[in-house]
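First the structure, then my questions, so here it is.
Removed from the display is one protein chain of the complex; every other protein chain stays in position.
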Amino acid sequence: MTTAALEQHRLAAGLASDQLDRLAAIARPADWAPGQRVFDEGGQAARLWLITAGQIALDLKVPGRATVIVETLGPGDELGLSWLSPVPRWQFGAVAQRQTSAIEMDSGDLIRLCEQDHELGYLLTRRLLATAVSRLQAARIRILDLYASPRQLPGRTP
Amino acid sequence: MAGPEQAATHWQMSAAGLDDLITALIAESYRVIGPHVTQGAIGLFELASARDLPFGWGVELAPGAYRLRRRDDSAAFGHSAGPGSWKQFLHPPRQKLWEADRNRGSTGFAIEQDAGSPARLAFLGVRPCDLRAIQIQDKVLGEPAHPGSAYALRRSAIFIIAVNCTEPGETCFCSSMGTGPAAGPGYDLLLTELAGQPHSFIVEAGSPAGERLLPSLPLRPADPVRLQDAREAVSAAARNMGRSMDVTGIRELLAASQDAARWDEVAARCLTCGNCTMACPTCFCTTVEDSTDLAGDHAERWERWASCFDLDFSRLHGGPVRSTGRSRYRQWLTHKLGTWNDQFGESGCVGCGRCIVWCPVGIDLTEEVAAIRAEGGDTGPSAVAGAAGSL
Partner (left out) sequence: MTTGYLPAPYVVRSRRQETHDTVTLTLSPAGDPLARFRPGQFTMMYAFGVGDIPVSISGSDGVALTQTVRAVGAVSAALVGAATGQPIGLRGPFGTCWSEADAQGQDLLVIAGGIGLAPLRAAVLSALAERDRYRRIVVLVGARSPAELVFAAELDQWRTRGADVSVSVDKAETGWEGHVGVVTQLLGPARIDAAHTLALICGPEVMMRITARALLAVGLAPERIRVSLERNMQCGIALCGHCQLGPLLMCRDGPVLGFSTAEPLLAIQEL
């Protein structure tokens, strides 16, 4: 993987050239055709992808409701954070909705890299944390159901 | 008004002249409204003759307290801060705006307004604070902002006899607000009462309509000594105000005090009953009510007084924006003394003290303002002060 391609993505933007080289050494391209599944819910979470083009849907099988899409991710987004959890299993499934490309890394390689180079590790952790915070905030806003009319909210008399 | 050839602009008449005044006004097809004692208070009612005036009655005022008392003279206007103000006549508590009936024509329903002419009313005994209050309401509800409105029409048929203040009440602070104790322009006639013996009035005209009434009154040129007495009595009143309020920079102070601790303190006492908004001569908020008859063919739109203390006042998307008493008291006080300036270019308070008297728990806004000022005015986003609705 070239450092030029990596640098475009916000996770790696602005890193020192030796740090970029080390990341590039563990990164490789990945592609999916429309409809192709990236991973299944419950599977071993061991990869991180930096999406560069296309669209990925995070989904969940809910009995009686078929497969529900909980969020979509696109260029610039990170896919696959569950390996950061103590029990690294995919919380949701992921499927490409369009022709999609990404930069792929094994979480094991990434963790080893961070342990060897603590400064790089700190920077990457900060950036992944920022992504998690941003998604947490967005999820909380969606829970508020702001676009619902007063009649649709439970327990309110309009 | 007074030309160089006219000998006097100040006239004098005995208290008996009040009867001639009322008779002359009635002869000009005015209904005379003035102070009258009833049910333990001095309210504003239609007067048939001068006998209906509260001669010799005064009031004792305190936060949350109003009592009539017998004066030791026979002054007709020796009282203040009655429960009613002139707004009940100019901006009535309930009025029908229009009515509509379904028809078979293309418009589906026809709207009709009452085309009757407004009542000719003479307001006898308008205190300087109340005169300013009328002018403040004129700016909000009347011309030029709302030409041809019901308020503007009613206002055009009013004759005002103002009365200078020589004895401010314990809760008055018109001096602080710059609205008294001497009446500013806007009256048709101005009286200054000299209640000592002999009981008489200094009379001045303030408009062509006022001038036209003078020949009907038993007037003689004002005696210079009595005129001087009257002037001194008004000046003395300015020094004897029951209360005062420092209004220096008050708009900015309130804008910067959104999070003041004092709001919590007053909220613990305020019942949000809205008495203050009803007694206040400038409060103007209304609510619109639409209704139909049972068949659904005839609809009416009525307007009635509303209070920002009502929980429903700020209802949006199923709930009130201002749900706490704290936010509603803050809204009322900040609007009255602060943001009224942003909205209408002047203060909304005239210092009449009615809100202090008629508050059941005796909240005194002069005390509240002093307390907020003492907190330092740095308790909240102060950028509100600059907002003027611009892009």
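Order of writing sets the labels: A and B. Residues in every chain begin at 1.
Just so we're on the same page, contacts are C-beta pairs under 8 Å (C-beta built on N, C-alpha and C of every residue); 3 or more make two chains touch, one makes a residue touch a chain.
Please read all numbers here as calculations on a predicted model, not as lab measurements.
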Given B:Ala119, B:Ala261 or B:Val321, the one touching the chain that is not displayed: B:Val321
Touching residue (missing chain; options B:Cys308, B:Leu337 or B:Leu365): B:Cys308
Where the unshown chain meets chain B, residue by residue: 97-98, 100, 102, 106-109, 111, 113, 140-141, 145-150, 255, 258, 284-288, 290-292, 296, 299, 303, 306, 308, 313-318, 321-324, 326-327, 331, 334-335, 338-339, 342-343, 380-381, 383-384, 387-391
For chain A, residues in touch with the removed chain: 55, 57, 66, 68-72, 74-76, 97, 138, 141-142, 144-151, 158
